[in-house]
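Removed: one protein chain of the complex. Kept in place: all other protein chains.
Note that the chains are named A, B and C in the order they appear, and that numbering of residues resets to 1 at the start of each chain.
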Amino acid sequence: MMKKVAVIGVGLTKFGKHPKVSSRELFAEAAFKAIEDAGIDLKDVEEAFVGSFLPDVLEHQGHIAPLMLDYIGLTGIPATHTEGACASSGVAVRMGYMAIASGLRDIVLVAGVEKMTDFPTSDVTEALALASDDLFEASEGLTFPGVFALMAKAHMDKYGTTEEQMAAVAVKNHHNALFNPYAQFHKEINIETVLSSRVIAWPLKLFDCSPISDGAAVIILASEDVAKKYTDTPVWIVASAQASDTMALCEREELTTFKAARMAAEQAYKMAGVKPKDIDIAEVHDCFTIAEIIAYEDLGFCEKGEGGKLIEEGETEIGGRIPVNTSGGLKAKGHPVGATGVAQIIEVVHQLRGEAGKRQVDGAEIGLTHNVGGTGATVTVHILRR
Amino acid sequence: MMKKVAVIGVGLTKFGKHPKVSSRELFAEAAFKAIEDAGIDLKDVEEAFVGSFLPDVLEHQGHIAPLMLDYIGLTGIPATHTEGACASSGVAVRMGYMAIASGLRDIVLVAGVEKMTDFPTSDVTEALALASDDLFEASEGLTFPGVFALMAKAHMDKYGTTEEQMAAVAVKNHHNALFNPYAQFHKEINIETVLSSRVIAWPLKLFDCSPISDGAAVIILASEDVAKKYTDTPVWIVASAQASDTMALCEREELTTFKAARMAAEQAYKMAGVKPKDIDIAEVHDCFTIAEIIAYEDLGFCEKGEGGKLIEEGETEIGGRIPVNTSGGLKAKGHPVGATGVAQIIEVVHQLRGEAGKRQVDGAEIGLTHNVGGTGATVTVHILRR
Amino acid sequence: MEEAERLVKKYFEFVSEKKFMGLKCKKCGAYILPPKSICKKCGSREFEWVEFSGKGSLYTFTVIHVAAKRFLNDAPFVVGVVQLEEGPRITARIVGVDPNKPETIKTGMPLKVTFIESDEKVLLAFEPEK
Partner (left out) sequence: MEEAERLVKKYFEFVSEKKFMGLKCKKCGAYILPPKSICKKCGSREFEWVEFSGKGSLYTFTVIHVAAKRFLNDAPFVVGVVQLEEGPRITARIVGVDPNKPETIKTGMPLKVTFIESDEKVLLAFEPEK
């Protein structure tokens, strides 16, 4: 009953520092690339969804969806801003998917954007803490890295996960980013780099954390009929799932897993009719290294508690059993929070089209994206297929 | 092809000052009322949309959709925060409508919430200016009342609209609010009250402006089959439309009309198969008195330029040809910005069910809501029918 | 009904008086913290305020070195999730331990409630049970 949905165009800015460049300009760069890539005319876009987390707090600008669209000369159509912390644009992708799957629209633009680097680190730290429960957790001094540190410690206690295993995630992702021209970092690191970096929220150190970044990512979604008119290489979104959980960590049954990720993954696998072993590549939400290890487990790439071993054994490297974060991930590609969900989709599209250059995974046919909002209170999972 | 969508439950908090009451608590009060009114079980809700403008800036809390849902004990389901300035929850209603019209969901919760009164007025003024173009207009000192003042002056110049006509909007809406137990103000005023109040942004005075308010509004939407199971008096959403425009006023062709309102209204009338003259009651976005006068014209209740005359002649009073803002409107019911779009739907539901008490419009069958985001860069129009 | 929702404000009023209070479900007897508008166990919305024993154990913790602006002067400090005797867990500052020696802080260690002042407010905290 639901219609098929294709990604027919993608556009990214380089992630990293863009001093004094406003978010509307980052958006425009990515949007024009995506429109050109799709081969559509600007006026063909019928509706738009823009994911962004903190444009009001950081850049002093609210109501950004029509503002962004206007900056590329596109007014009139419905333009909606979705916010789900670091999953703001994963949520936008799902809204765009719904608009087309329902038969309401034929061509939809979905964007993610965030401008973060023109502000002092303590301001950004304070701002990111808005993604945790302000009354009961942030108010006690818990920061956003702190949230994941609490989970890292719980995972270490329960499964014996080590700081070296976490560091290995950063090493792999920095290596992958070497081959991604859009990545913020192009610098190989080793386990020692991570272990000897300064502590941010023990046991997490600077190199366990994704950086503060600016960037925008835009995709053009289309219905089946329209997709076939514009491209011979559509990439199909075969599952779009979203789940929620408590905001406060103290209310979770367990602190070694994201329940919302497990729920969204289960729904997505069912919707796509595939199993974890069928996934060829995955872009997962490694905002902190521990998050990638937990993602392996939540997505069924390994058993619960085996995530540390999976990275240690190289199974998630390019060339391994299930390459994860070929783009460099949030850790090395960069993490302009609102842009991440769409950027993950773009990396999978590049891989499934065979356009990923030196980081290409041969024969990749099915890819998955996993976008975690804030403390894990929102998670979206998408499965794409060429 | 799209399925029919009904409103089967509504819940409101009183609008006004709720010192130190957090937005999650306001939400909970409205949500439980709506769930009880619908007669459903909490667990029947399949998805939720929460509209809010500035929870991060004002209340220091981001990622509010899952947070709110968790506070009423509802985790797991997708929970999405939409932001469209003062149309944040008008947009949420449209997302909820889409989720059901598409056949994806049978029961959806749609909320609007805003907590504004615990903060100094200059902070709130600064915050509300986030709804205008920060780089090119707010940065020059233009405030949010200032945006509507620019339009008021243009309307006065072009059509001879008077300060007395604008004042009459406030007088009517304060009168209507006398009979609305949820309204912030229960105080009759007269033309002189408005004209003699202090200037906020000339020619707009204090009583031309809607107040700063706290409040929450929740509705339960259902598909046709499910609606019939729960209620004998469903109210159908027969049109849901949204349009966008430039953010900056200086880029608009005209400053005496909201193009996005005209576009959304045209689509809504077409979708519902009705004409302006068929509308029995309307809740329109009177954030400032001039906005209601322009709304009359944009919605086709009178010719362009005749809005001032329409209020002057009493046509929009209860008992007039087309009663507008029977609830008291934003002006007297209050305007917790993110809650307004859903609250408008609720007033129309009360009227169409015949539950509006002393402000009831006899025999009302078709109602319209008109929710303007920020400078008019987003407008949603909904048409409901009993 | 409106008053029943105002639980968060009440909770923090207790904290500011250095009282560690929580909710108890009138229907099923479950203890609830942080305050919620509904008992997740049984769906009841009838509660009473009860004083918690303040006893618990350390479930997990972190040491914050890079703090948000309002807590810059406190860093480094320990934040932990505390398993309370009554059933719920709560996130709080952990004091009386050395933030510079995290290896000496043991999950599972017994704790008792205390209160500290930071950011001009009273914060909930726990310290090792002697």
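Keep in mind that, in the parts below, a contact is a pair of C-beta atoms (placed from the backbone, for glycine too) under 8 Å apart; a residue touches a chain by one contact, two chains touch by 3 or more.
Everything numeric here is computed off the predicted structure, so don't read it as measured data.
Undergrad: Considering the complete complex, which visible chains touch the unshown chain?
TA: Computed over the complete complex, the missing chain touches A, B.
Undergrad: Which one, B:Gly51, B:Pro66 or B:Gly146, makes contact with the chain that was left out?
TA: B:Gly146
Undergrad: Could you list which residues of subunit B touch the chain missing from the display?
TA: Within subunit B, the residues touching the omitted chain are 121-123, 125-126, 129, 133, 135-143, 145-146, 149-154, 157, 198-204, 248-251, 255.
Undergrad: Write the list of subunit A residues that the hidden chain touches.
TA: So the residues of subunit A touching the unseen chain are 13-14, 20-22, 24-26, 28-29, 32, 42, 70-73.
The rule is simple: only the chains that are shown with their structure count from here on.
Undergrad: Just curious, how far off is subunit C from subunit B if you go by their C-alpha centres, in Å?
TA: The computed centroid separation for subunit B versus subunit C comes out at 39 Å.
Undergrad: What's the distance between the Cα centroids of subunit A and subunit B, rounded to whole Å?
TA: Whole-Å distance between the two chain centres: 33.
Undergrad: What are the residues of subunit B that contact at least two other chains?
TA: 22, 70
Undergrad: Which residues does subunit C have that touch at least 2 chains other than itself?
TA: Residues 8 of subunit C touch two or more partner chains.
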